[in-house]
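Take this structure first; my questions come after.
Left out: one protein chain. Kept in place: all the others.
Coming up: chain A.
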Amino acid sequence: MLIIALWISLTLIVLAMAINVYRLAKGPDIPDRLLALDTMYVNAIALIVIVGLWLNTKTYFEAAILIAMLGFISTMAICRYLLRGDIIE
């Protein structure tokens, strides 16, 4: 049962990442692409956690924490750049 649930969840998250890639390529404006990139970060965390659950190891959680922090900081930096024209004033 757990294996089936893992397959379903992995498939859905890979589909979500494919949708994000589509929006990242197509998105009419810069904030659309930024939103797609941010969602892709979050989906990558879900993917890594599911792979760690599948392989039954705890190794991947540090990578998940790192991806979460880098995603937040990079999104903030690009938003600041678009809003103010400068990241650190």
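To be clear about the criterion, contacts are C-beta pairs under 8 Å (C-beta built on N, C-alpha and C of every residue); 3 or more make two chains touch, one makes a residue touch a chain; residues count from 1.
Just so it is clear, contacts and distances are computed from a predicted model.
Per the UniProt record, the absent chain's protein name among "Dimethylsulfoxide reductase subunit B", "Na+/H+ antiporter subunit G", "Molybdopterin-dependent oxidoreductase" or "Glycosyl hydrolase, family 57" is "Na+/H+ antiporter subunit G".
The omitted chain makes contact with chain A at the following residues, 1-2, 4-6, 8-13, 15-17, 19-20, 22-23, 28-32, 34-36, 38-39, 42-43, 45-46, 49-50, 52-53, 56, 58, 61, 64-65, 68-69, 72, 75-76, 79-80, 82-83.
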